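I'd like to ask you about the structure that follows.
What you see is the complex with one protein chain gone and the rest in place.
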Amino acid sequence: MSLTLFALTGAALVGLGVYGLLARPHMLRRIIAFNLIGSGLFLFFGAAAARGTGLDPIPQALIITGIVVALSASALAVGLVVALARSSGTAYLPDEEGRL
Amino acid sequence: MTTALPVLLLMTSLLPAGVTFFLAQDSHALRNALQLGGAVLKLALIIWMLFAVADGAAYEAEFPLAPGLVVLLRVDALALLFISLSATLWFLTTIYAIAYFGTKAELSRFFGFFSLCVAATTGLALSGSLISFFIFFELLTLSTWPLVAHKQDKPSLRAARVYFAYALPGSAALLWAIIWLESATGPVLFTEPPDLSGLDPAALRAIFALFIIGVGVKAGLVPLHGWLPAAMAAPAPVSALLHAVAVVKAGAFGVVRVVYDVFGAENMTALGVGVPLAIVASFTIIWGSVRALQQDEIKKRLAFSTVSQVSYIVLGAALASPLAMIGGLVHLIHQGLMKITLFFCAGIFDERAGVKRIDGLNGMGAQMPWTSACFSIGALGMIGLPPLAGFVSKFYLGLGALEAGAPWVLAVLLASTFLNAAYFLPILYRLWFLPLASGAKGDDRAPGLVVPAVVTAAATVGVGMLAASPISPLGWATLIVTQGYGP
Amino acid sequence: MSVALDITLCALVLGVGWATVAGHGVFRAVIFFITYGLLLAIVWARLGAYDVALAEAAISAGLTGVLLLAAHGRLRRLNASQEVPLHLNLPAAVVAVGIAAGLGWAWFALPAPTAPDLSQALPQSGVGNPVTAVLLNFRAWDTLLESVILLAALLGLWMLARDHAWDKPLGLPYHARPGGVLASFGRVLPPIGLIFGVYLVWAGADTTGGAFQGGTVLAAVCLVTIMAGVLHAPRVEQAAWRAALVLGPGVFVLSGIAGAVFAQGFLALPPALAKPAIVTIEAALTVSIAVTLVLLVIGPPDEGEQDA
Amino acid sequence: MTALVAGLTLPLLAAFAAIALPMRARVPAALLGAGLTLAASLWLAVVVWQTGPVTLSLGGWQPPIGIALRADGLGAALGVMTALVMTAVALAARHEMAASVAGPRAGFGFWPLMLLLWATMNAAFVSRDLFNLYVVLELITLSAVALVAISGKAEAIAAALRYLLFALAGSLLYLAGVVLTYAAHGTLDISLLAARMAAPSDALALGLMTAGLLVKTALFPFHVWLPHAHSAAPAPASALLSALVPKASLLILLRLWFEAMPDLAAPAALLTLASLGAMAVIWGGLLALAQARLKLIVAYSTVAQLGYIFLVFPLAGGDGGAQVWAAGAWTGAIFQTLSHGLAKAAMFLVAGIYLVAMGSDRLSDLRGMARALPMTGFAFALASITLMGLPPSGGFTAKYLLMTAAFASGQWAWALVLAAGGLLAAAYLYRPLAAIFARESAVAPRAIPRSWQAIPLGLAVLSVALGLLSSVPFEFLQIGRPDPAAEGL
Partner (left out) sequence: MNALYSGSLAPFAVLLWPLLIGVVPVVPRWRDTALRLLPLAPLPALAFAMAGAPGAVVFPDLMLGVELAAGPDSALLLGMTALVWAVAGWYGAQTMARGREAGIFTGFWCLTLAGNLGVYLAADIITFYVAFAAVSLAAWFLVVHDRTKAALGAGRVYITLAVLGEAALLTGLMIGAAQAEDLQIATVRAAFTDAPLGPLGVGLLIAGFGIKAGMVPLHVWLPLAHPAAPVAGSAVLSGAIVKAGLIGMLLLLPEATGWRMVLVVLGLLGAFGAALWGLTQRNPKAVLAYSTVSQMGLLLVLVGAGSQGVAYFALHHGMAKGALFLCVGMMMLATSPLQRRAVLGLAGSAVLSVAGLPLTGGALAKLAAKEGVGDMLSLALTLSSVTTTLVLGWFLFRLADLPAKPAQIPQWRGLFAAIAGLAALALALPWLLWPGAVALPRGYPFQPATMLEGLWPMLLGLVALALARRLALPDYPPGDVLVFLPTQKLRPVLQLPVGRQGRLYRKRPVLRLLLMCKLAERWLLHWPIAGSALMGAALAFAAMVWFAV
């Protein structure tokens, strides 16, 4: 029951993240949304891993790896957003500046 | 030996090409020696083979690339016909080009591609399978492009662009046709006609049309001929090569291969595609002549004349009768000799007298008697004046047309003869009969330029005069047809 | 009871998640995101995945949050933090609902769970914590690449520096007020944090914890010290720091090669030597991870905005 | 096995060395690493040629516990291509660093990033684990984005950010698929997955992974990030990005559809993939035609060239896999991958030389470059031949094989795409060629050493040689092929 709950929460988080990633043009928002999707997926994964007898350690390891990967990507992305703002004055992609 | 020879033949021009690219600009002697050495060696090899092949020998070399993708080099009579033309004219054109360019810039590049072009032509001639034919066909396109663009001025670059714009769709069509066909029949070797029963007639007709479009671009079939006159911006040796030896000939040769070695005359007749092809060829013959008549530049006029003349070969193939075939094949050689003479001379007029336009030729006959005489012989040959080379081809084509039951072709030949006369005779008239314009002068004291022209002009006379001899092009063409395609 | 707790938790997570997406203002979104990370850590704990919970709290909520906060501050100074209010984007909504619905459907469509049987393998892995066993033994290749990813991200970040600032210290010029709270905090925290971090690594072998979690704590400590001005931000040329960056992955690779030479194959650990090898690798990794994370947070060498 | 491990670890160690070592020792270390890795890749190819696919369970743990690596003909061939391109790029980059105005930042970052990319490319070619491939893909993405940003210009930052955005979205989609796959089957190993009982959720997993990989492979219409990213990067980096990076995700896509889940190859999906490929061919060609800068033309040409490869899906996928033409189609697609990699790297390296020599890559500024730098002109021309698919290049062999398969399977519309694409390629490559080979040379360009000019020429020659000597590669690619149907046509 709880597992289903967590899994569906994970799925909903993914949906939220996807919407944020697509609908919000500010790049920092998008980085946040990206993390939201990732964590939602991991939650789903964790719920799935807990279905059997005991908690499967492999998914946990994969999730930890995934979290680090997400952090790395976020760090580079944040750096890029700052660099973009520094060079162009906005945190929007050039084609989306008009939306500000 | 039997496998080495075709490869060796290819190498005689491929190796000089490779080496020449890396030669310093000013190492003229070495470059010239390479070029001429390769040409001479190739000629020697060919003469050797001529006798062997006449006795029925065949040389073959095979290089598989991928399954179905096999480069097959094979020396048969038809290959040898084309290759001896290209080798002979290559040799002469090399001499001519060396004299023409002197010590101008970018010669290593030029001669590199020049040799590469001949290598491609050689490969084309030797191709024993459709796919190797295509490979060399493309190699030819690519190696000719830098030659057309050689001067790198605006018209040359435009010409090169137009050339590509025509050639590449053509090769796409050709590749399309080849693969379509081979997907049903397996790899097509010229020695054994493919079994076409797996394809329905409509598909076969479409394939045939694609083939003709593919090779027709190079052969300058109207309406695919637009690149040819534009390519006149190239230097004279290139025009000579393009028109007489390599490109248009490759197209015409391709038509012959397609018609006789891929489809076969019977199939072609059964499919009913021969007559449309003959009509296209006929239209090309007429149209090219009419357009030639409208040109004021010598080389342009010659270019349109090529458009017209090369279709004789196509016509010969399309008529699918032995005599027409002989006529077409022999025209392959004859047109080459005549047209190269004309282009040599046009180049000499340009180089030694600065004359590009027809009206500048007034009175040049006295100033440049050798050149003018060669030009006249070439032109008269084109008209079909007996006993020059062009007459022989026309005669056989006419007989072939009657044999094939297509007498209307005679009208085409007739009209063409007349149009040829209409655009060549005024030039001769100007050369010999009109007074020299004031200030114009020229001379032909340039043996490197004139001697090749004289040789080809003499050959134009010779092949006509000695047509019946077994070693003449006509004799060879007859041999091909009786050996390979005879009933 | 527990179900009710879970429902509440999930509702909270979803609510905060919604707020990060739909809320007004980037700063608020960042704050909500940190909150969200912490809530999620609780969810992981509810699932019994304590390693993940720790990683989520330390890395997702903590480090990512710090990164985002720092970036937001930077953007505010660059006048780039404003944003347009949320408008309904129908196509986005449709695909978002579609993806979520798909995943939801998939949950019910999943076949019966089949987990690989680790009971044979675990005793040979040299560690008691199965997650660590997976990370550093069974799927060590993943972990090795993962540490390299951090390195790659750092390299990428450094590439965003301006050329004239390349030889400057990393990050913005930072001046802590001497004697301020941060400065004194910076003197007190390091010893405690250091011990906690090392403990996490050591414990990771058998219970919850590990190189990444420990490294994160160490990184946090290090950051505070730098912010306090106790420790100076390094420069790129300083070789010791760069060596520290590659220490962990380097040791990892070399031990993998040693496995190939002396044991069954690449990355293989003979059961007898597994434990010490893992601890050594973890130690080295921790150093590298800590340094990398610190440098990731402080960012590329920069001179600030005065020249912009 | 040793060769396999060497190919993975040597570039990693070299990258670490390049990070840790001081300035003076950096480049020699990187070049040494490059040389050794090249040797390892060639060695691996030889081993695969002699003994068949090389399999390795990392740490001695069999899947599903551990991760398995397997170097088949396809992986080893891509490894060799990567090694050749990487080596060439390394050599060219050494020249460019010496000549260019790029400061110590680029000089520091390029080498480790390049070597990391190399290591991960090699990892991608041999990995059999879907999650490991996710990590690999992320590593590739981050290195690639960093390489884009290395030039430091504003448009490069924007392009890199956009690239990262697209790529991360793709990663997430792929990750979602991986999560579903593991949740359903408890394994991520491709070989084990091939033998699994299909689950309903697999459809969603496959769809998610496919879409994620498509965006990383820059298939139309998800290619929009590529041209700007590739053209904004410094030329050696562009060469890597265009020639290699999309090939990793492409390979995974192929492995998914042909090895892991061939049972799910729905005709409609295969058809859609190929249709998108066909549209990429046309669209990329048209947009390349519309560009005025050499690097943009070359970048859009990547979009087009990648499109060809997707024609393999209906030709060799699904039910077609057992047909006689499948081997040809499959090998043709890989040939396209290989020859495009070599040729495209050559083109970008030429563009890099021009940028150094002229300070611009606008076509109008490149007039007459062939006169000043003849080897570059020749290299560009040769590479163009491959991209146009003219014989006797590798591109031709690829097109020939694909076209034959198209006709043999009765799907001749794909042949039309191949033909049209070749013509478009000719059209868009003609413009730079015409400019390069124009007569005038306005500004005397900066001197470029011959040893530098020779590098792209070498690559271009290789791309042509791939066609001239295609029988050995053809055989090689059959090693360990998933669906060894009857030998080609």
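Residue numbering begins at 1 within each chain, and the chains themselves are lettered A, B, C and D in the order written.
Here is the rule we go by: a contact is a pair of C-beta atoms (placed from the backbone, for glycine too) under 8 Å apart; a residue touches a chain by one contact, two chains touch by 3 or more.
This is a predicted model, so every value here is computed, not measured.
Peer 1: Omitted chain: which shown chains does it touch?
Peer 2: Per the contact definition above, the missing chain touches A, B, C, D.
Peer 1: Which residue among D:L206, D:L294 or D:I436 touches the omitted chain?
Peer 2: That would be D:L206, which touches the missing chain.
Peer 1: Check each of B:G123, B:G360, B:G384 or B:P473 against the chain that is not shown and name the one that touches it.
Peer 2: Candidates B:G123, B:G360, B:G384 or B:P473; residue touching the omitted chain: B:G384.
Peer 1: Consider the whole complex, including the chain that is not shown, and state which of B:V71, B:L116 or B:V162 touches that chain.
Peer 2: Checking the options B:V71, B:L116 or B:V162, the one contacting the hidden chain is B:V162.
Peer 1: Considering the whole complex, which of D:M1, D:A39, D:A198 or D:A454 touches the chain not shown?
Peer 2: From the options D:M1, D:A39, D:A198 or D:A454, the contact with the absent chain belongs to D:A198.
Peer 1: Residue by residue, what part of chain A touches the chain that was omitted?
Peer 2: 18, 21-23, 25, 93, 95-96
Peer 1: On chain D, where is the contact patch with the chain that was removed from view?
Peer 2: 162, 165-166, 169-170, 173, 198, 200, 202-208, 210-212, 214-215, 221-222, 224, 263-264, 266-269, 272, 283, 286-287, 289-290
Peer 1: Taking the full complex into account, what residues of chain B touch the chain not shown?
Peer 2: Its contact residues with the unshown chain are 162, 165, 226, 229-230, 290-291, 293-294, 323, 366, 383-387, 391-392, 394-395, 398-399, 401-403, 405, 407, 410-411, 413-414, 417-418, 421-422, 425, 432-433, 464-470, 472, 474.
Definition applied: only the chains that are shown with their structure count from here on.
Peer 1: For the pairs A-C and A-D, output the one whose chains share more C-beta pairs in contact.
Peer 2: Higher contact count goes to A-C.
Peer 1: Calculate how many whole Å lie between the centre of chain A and the centre of chain D, each centre taken as the average of the chain's C-alpha atoms.
Peer 2: Chain centroid spacing, chain A to chain D, equals 28 Å.
Peer 1: In chain C, what residues contact two or more other chains?
Peer 2: 99, 103, 110, 113-116, 118, 138-139, 142, 146, 149, 152-153, 156, 160 - these are the residues of chain C that touch more than one other chain.
Peer 1: Could you list which residues of chain B touch at least two other chains?
Peer 2: Within chain B, no residue contacts more than one other chain.
Peer 1: Which residues, counting only chain D, touch chain B once they are in their complex?
Peer 2: 325, 327-328, 331, 368, 371, 374, 378, 385, 388, 390-392, 396-397, 399-401, 403-404, 406-408, 412, 415-416, 419-420, 422-423, 426-427, 430, 434, 437-439, 467-471, 474, 487-489
Peer 1: For the complex, which residues does chain D have touching chain A?
Peer 2: The touching residues are 65, 131, 134-135, 138, 141-142, 145-146, 149, 154, 157-158, 160-162, 164-165, 168-169, 171-172, 175-176, 179, 182-183, 186.
Peer 1: Help me check something: in the complex, which residues belonging to chain B touch chain D?
Peer 2: 21, 64-69, 71, 106, 109, 131, 134-136, 138-139, 141-142, 146, 149, 151-153, 157, 160-161, 164-165, 168-169, 171-173, 175-176, 179-180, 182-184, 186
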